[in-house]
Structure formats: structure tokens, C-alpha cells
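The other protein chains are all here in position, but one chain of the complex has been omitted.
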Amino acid sequence: MKKWLPEPVMALLLLGLIAASASIGTTRLTAWDMLAANSGIRALAGTVVLDIRLPRTVLAVLAGASLGLSGAVLQGLLRNPLADPGVVGVSAVASLGAVLAFYFGLWSVAAGGIAGGLAAALLLVALAGRNAGTLTLLLAGVALSSFAVALTSLALNLAPSPLAAFEILFWLLGSVADRSWEHVRTALPFVLGGWALLLTTGRGLAALTLGEDVAHTLGIDLGRLRLAAIVGTALCVGGSVAVTGSIGFVGLVVPHLLRPVVGHDARRLLWASALGGALLLLAADIAVRLVAVGQELKLGVATALVGAPFFLWQVLRMRGTS
Amino acid sequence: MAARRAARGWMLLATALMVAAHGAGAGDLPVRRVVTTNLCADRLALELTDRKNVVSVSRFAADPAVSTVAAAAAGIPVNQGNAEDIVALHPDLVVMGAFNSHLAAAMLRSLGLKVHVLPLAESIGQARAAIRGVAAELGVPEQGERMVAGMDARLAALPVRGRPIRAAVYQAGGWSAGSGTMADDLFGRIGFANLAAEAGIVGFGALPLETLVASSPELIVLESMGDGPPSVAGELLRHPTLSRNIAKVSVPMRLWACPDPALVDAAALIAGAAP
Partner (left out) sequence: MTALRWRDVTLSKRGRRILDRISLSAGRGEVLGIIGPNGAGKTALLRCAAGLEGREHGYQVEIGGVAAARLSPSARARAMAYLPQQAEAAWPIPAADAVALGRLPHGGAGTEADRRAVAGALDAVGASGFSQRPLSTLSGGERALVLLARALAVESSVLLLDEPAAALDPHHQLAVMDLLRRLAAEGRTICVVLHDLSLAARFCHRVAVLHAGRLVAEGTPESTLTDALLDRVYAIRGVRDRIDGAHLLVPWERLPPSSGA
């Protein structure tokens, strides 16, 4: 019996969405217009597709993959299906770090995001302890998120720029609109570094299925595993939040959707979740562009519209078993 | 008996005439105690009438970043625009701006004060009307006419392009001035095509970057070159696609914030910056 592999299908779908994304925007120019006979249209299409649409496409892919991947890793590490960088507060604190860096010129915005992500992840592992029960995990996440959001709001109000106070929606809900290649360059090295670290955790996470003791006796260095998960998450989530703002629910929804198809093997799930996250976020960005009436919706709105009901459903399902 | 009735009638007529004359006379003399509570009112009052007639101005009058009469306003007491402060100044006339004004104006009028609300001007025509209106209230209508005439003369002297230069106002966050705005009117008078109006924006609205870039702009009118404190909205102005082959001109907000001759300076800046 040949089982169909979802990964190649998802990869093809992603390439398709990238092509579609290059042709969707506020004007009627498409990627084909780059080959038009008229040189004026060629130039315009080139500018619009390559300098306006493509950077946001790439950022959506980078951020989405980071969120999906780190969601799968956090779920494996904390052995809890509700873990995700947004739920556990990592995204919110990374956003706070980025805000402090950006508006007060303290350090680079990527460094701010990563520092915030690191602080949150370390705090989380300390708070949630060895075996993170659902309640502890959610409470820790709520505490971190609420605190971070409050401080972010305060920081924006105190920022030197008078426009800052109005930008809270960007930082809390996220967007890739009007981002340029400069933003991609800012995030890229950290995102790639984070991915590299996170993808090494597959083996350890698989062993962790049977508990920490068995994992240890199978030769897994738990301390290194936790460190790789924490630092990897901080790098790729922090780095992408720094340029896109905090986008929620991707890391929660994607591994869930993929487990029935890909199985529970952590190694396979990590790669699939990265792919799935990129797919989901790019689809959300395209949707947001297609339904734009007046001001474009923030990306986090689209992901929340899908993710929040999903999250509620999961909580309801776990009611009996928690 | 008839004589007494006639005398009373003549006295009534005389009183009426004297009251009317007093009223008319008051219209011909400059108003002595003027309180202005908003920037545009400050500027018009200080430009149209004598400094000594202005008893109190808003806190923006002395700020050279936004005020064209900062020197004249120096030393004039500042009011915060609330009814208590104003009443205590015993003004003959209060000139307020259009925002938040109807409640405050109603309150002041109910206390027996004379209030003139300066309307928003979205075109040169409306600016003329605004100037004349304030001048009349201030008792200096001839000054108003002089100001309008001067403004019109300078406007007429601005160069008009042979072909329309494609331009748009672009502010942080992509905010642009579409049809029915002062910027739109000025663009028309100097022969520029307003890309925001072409894109269908009415009033102030967000002009998507892609739409702007795809309409091949030749000039972008900014408020500042974006060297201010960082903001996400401000980053948009530094997007690489706006940097190539597109001329930019920085027109300070103070030049077109108010219905007064500074508008012509704004138009002149824009007209001069076109490639």
C-alpha cells in the first residue's frame, strides 16, 4: 500500500502560492507583465513584483515556517499540544523587545526581538517546569503575554515618535505589507540560524515521547535539547517578529493539522510543520490582499479567525482529560 | 397728547438709529479684545489685526515649527481653549477652530460671548471666504481684502506646466490627499495631476504603495524627509521603490495647515520642485 506523501504536495502548493502572490496586489499588474512588449509596463511590473510583492511573500514564508516549526518543537518539548510561541508568550515578549529596540534606538530591532524571545522561552521553561501540565502552561503563557502587551503599549505611548501609539496593531497582530528586501535581510540570518538549531531537536523530541527518564537513557542530552529548542525558537521567532510583528496561532494549528497526515514522529513533523506554517501564512497574506477594502487587514486577524476557534475546540476536547 | 406721542416716537426712532449706528460703528472699528483658541485663528488674527488687539492665543502660536506669526505671538498670554479661561479674559470676540468647537462655542455663546468658528478650507476659494469672514468679524474687512488680493496675485504668478506633472502627497503610513482637499486644489492651479485623486481617493485616505508606484509618479510631496524618530509608518516613506527616479519635495505642514497666504508658499515649493 503506497501511502501518499503530503510533503511533496505541500511543497508544490507553496511554489504555486508564491507564484500567485507575485501576481496579486492593489494594481492589475501580474508577473507575466514582466515579459510584456511595452518597456514601460515591463519596468513597472518588475518594480511592483520584485520590489513590493516578492519581499512580503518571502517574509510570509520565513515567518510562517518559523512559527510552524517552533510550534512543533515547543509541543514536543513541553509534551503538550497547546504549546505555540504565541500561546506561551514568546511572540509577545519578542514583540516587546523589538518595540523597545525600534522606537528608542537601543539596539538593532532583530536583536531586540531575539532577546525578548529568549527571555520568554527561558522564563517559560522555568515556570512550566519538567512536565508542563496544560493549566500551568496556559497560565504561564497568559501571564507573560499580558505583561508583555501592557509594557508594549506603555512603550509605544512613551516613544519619541508621535505616530508610535497608533502602531500597536502592527506589533500585536502583525503584517508583512510594505516590507522591503531590507527587512528580509534583517531577519534572514537569524531565521535560518534558528531553523538550523530547531531541526536538530527532532531525534531528542522523538525520544521524549516516552518521558524524560527514558529519553536520557536513550542517550539524549536533555539540557542540550532544551537549549537548542529555546535558542532556536528565540532566533527564528524573535527575528521574524522583529520585522513582521507578532502573528499568532500558526504554530498551534499547523502541527495539529499535520499529525493525522504525517504521524507523530517528531523528526518528520518538524519539517512538515515548517512547510505547513509557510503555506498557511502565505495563504493568509494572499487572503488579506484579496479582501482588502480600504485599509488592508493585519495578518494576525486572518490567522486568529482560523486559529482562535480551533484553539477553543482543542480546549473543549481536552476538558475531560486535563 | 398727540405731540407727546410724536415725541416718544421720535425718541424711539432716534434711539434705534443710535443703536444701529453704534452697531455699524462697532463693525467699522477693529475689535479690541480678541481671543483665539486655535492655530489658524491665531495666525489670521495676528496677520489681519494689530497685535495689541489680541488678548490671548493658543499654545501653537509661538511655535515656529507650525506658526507663521511666532514672532508676533511671543509674549501674548496663552489659553488652553476651555470656557473658564476664555470667559475670564472678557473678550469681545472669540475665534475658534472647526474641531471640537460646537460644544465649546455653544457654551460660550450662552454666556453672552461673541464666537466665530473658522471653517476648514479645502480649496483656495474656501480659504478666501475664511479670510474674509475672520476679517469682517475682527472689524478689519479692508485688511481681509488686501490679504486675499495679495494671495491671488501670487497664485497667478506661479508657473503653470505645459503638461501635467504626475504628483501625489504621501505621508507616513501612506496617507495621501485625494480629491476635494486643499492639496488637490493647489495641484490643479499649478497644473499638476493628483495621483491620489486618480486612484479614486476622496478626501484623505491611504494610497497603497503599489498603486502609487504603478502610476509612475514624478514627484512625491512629503511633509518631512523622514529623519524624525523611527516609526513603522515612517519606514514606508523610505521604501526603495520610492527612492529611484522620483523627485521628492518636503513641504512643511505649517505651510498648508491653515487658510492663509502661506498656502501659496506651499504651492510655490511644489511647483519649483517638479523635474
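Going in written order, the chains are labelled A and B, and every chain counts its residues from 1.
Here, a contact is a pair of C-beta atoms (placed from the backbone, for glycine too) under 8 Å apart; a residue touches a chain by one contact, two chains touch by 3 or more.
Being a predicted model, the structure only gives us computed values, none of them experimental.
Novice: Check the whole complex and report which displayed chains the hidden chain contacts.
Specialist: So, spelled out: the chain left out of view touches A.
Novice: For the chain that's not shown, point to the residue among A:8, A:189, A:263 or A:309 touching it.
Specialist: Missing-chain contact among the listed residues: A:263.
Novice: Among the options A:19, A:196, A:214 or A:318, which residue touches the chain absent from this view?
Specialist: Among A:19, A:196, A:214 or A:318, only A:214 touches the chain that is not shown.
Novice: Under the stated touch rule, tell me which residues of subunit A contact the chain that is not displayed.
Specialist: Per the touch rule, subunit A residues meeting the hidden chain are 79, 203, 206-211, 213-214, 216-221, 259, 263-265.
In this text, only the chains that are shown with their structure count from here on.
Novice: Using the average of all C-alpha atoms in each chain as its centre, how far is it in Å between subunit A and subunit B?
Specialist: Those two chain centres are 48 Å apart.
Novice: Touching residues of subunit A toward subunit B in the complex: what are they?
Specialist: 25-27, 29, 40, 44, 47-48, 51-53, 102-103, 105, 159-161, 163-164, 166-167, 170, 178, 180-182, 294-296
Novice: Any idea which subunit B residues touch subunit A in the complex?
Specialist: Residue list for subunit B touching subunit A: 172-174, 205-206, 208-211, 213-214, 216, 228-236, 239-241.
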